[in-house]
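This report refers to the structure that appears directly beneath it.
For this depiction, one protein chain was excluded, whereas all remaining protein chains were kept in their positions.
Letters A and B mark the chains as written, and numbering starts fresh at 1 in each.
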Amino acid sequence: MDRHRRQALKSGGGLSLVALLAAAGWIDPAAAATEAWNSAAFQTHDMDTTLKALGDGKPVPSTNVVFFSTPDIAENGAVVPIGITSKVPGTESIAILVAKNPNMLAALFELPPGTEPSITTRVKMRETSDVYALVKAGGNYYMTSKEIKVTLGGCGG
Amino acid sequence: MPDPMKIRANLVGDSTEVKVLMSHEMDTGLAKDSSGKIIPAWFIQTVTVLHNDKRVLYAQWGTAVSKNPFMSFRFKGGAKGDKVTITWVDNHNETRTDSAIVG
Partner (left out) sequence: MPRKLRSIPGAAAALALGALAVTLSLIPAPAAAEQSVEKAIEQYRQDLQGGNPAELWEARGEDIWNTPRGPKHVSFKSCDLGLGPGVVKGAYAELPRYFPDAGRVLDLESRLVWCMVNQQGFTHAEATKITFGKGAHKRSDLEALAAYVVAQSDGVKMNVSLADPHVRDMYAVGEKMFFYRAGTHDFACATCHGSDGKRIRLQDLPNLTKKADAQKAYTTWPAYRVSQGEVRTFQWRLHDCLRQQRFPDLIYGSDASIALTTYLAARANGAAYAGPGMKR
């Protein structure tokens, strides 16, 4: 997270003010987004640099971070359903990391208070890989992982 | 102009469940077209969800989110008739905002 963004977070009292204003149509959303998108974090290839770019946390393995509606085998790597729930009190964000993807970080969800710490989405996986769910809560990081096998599936395009 | 999103916002118990589908290629920048030319990266980078005027989710995405992205989550509260507004912005600075009424 760059400094700009951190300031924006602060001035928004935990919310991204820039994004808030953008979505409300008060400022140019494109400008807001380039400011808020953490480009460094989306260009990393290993866990250490990814964690560093995300705020330099040292995640501990946690059974309070749980995958749901996430298959063991994906018939097609282009669309792999992922569901993550955190039972860690004060969860602020949930990130999805795919170890063997060209870039490790797939998505980061920031959840203000009042939003349930649970999300589902779909990601691409280049190959069979460990997938990590990284949760930030109270300044600490918690993590769990799951291997998802990817089969390329048949002909028929 | 990008296609509209498909947003569903429904009360489930004392929470509002939001489900959204977005129309986007989400090109990784790694694939090639039939003539062997790299298809440049083109993907949604940020997603903001507002419940009326309050932000309930902010997401940052990379190229690994699937084509025609899907996302769901819940926030506490919400009442029938409330508004859920979603905005995405991609790396070409294209953007799209759509709303749904909580049902």
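By definition in this document, contacts are C-beta pairs under 8 Å (C-beta built on N, C-alpha and C of every residue); 3 or more make two chains touch, one makes a residue touch a chain.
Here the structure is a predicted model, which is why all the values come from computation and not from measurement.
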Using the touch definition up top, pick the residue from A:44, A:70 or A:118 that touches the left-out chain. A:70
If the missing chain were put back, which residues of subunit B would it touch? 3-4, 6, 19, 21-23, 25, 66-68, 70, 72
I need the residue numbers on subunit A that touch the omitted chain, in ascending order. 69-76, 78-79, 81, 83, 122, 128, 149-157
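Definition applied: only the chains that are shown with their structure count from here on.
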Quick one: subunit A and subunit B, Cα centre-to-centre, how many Å? 14
Tell me, which parts of subunit A touch subunit B in their complex? 15-16, 19-20, 22-25, 29-30, 32-34, 36-38, 41-42, 78-80, 98, 101-103, 105-112, 114-116, 118-125
Touch list for subunit B against partner subunit A, complex: 15, 26, 28, 30, 45-46, 48, 50, 53-67, 69-77, 85, 87, 89, 93-95, 97
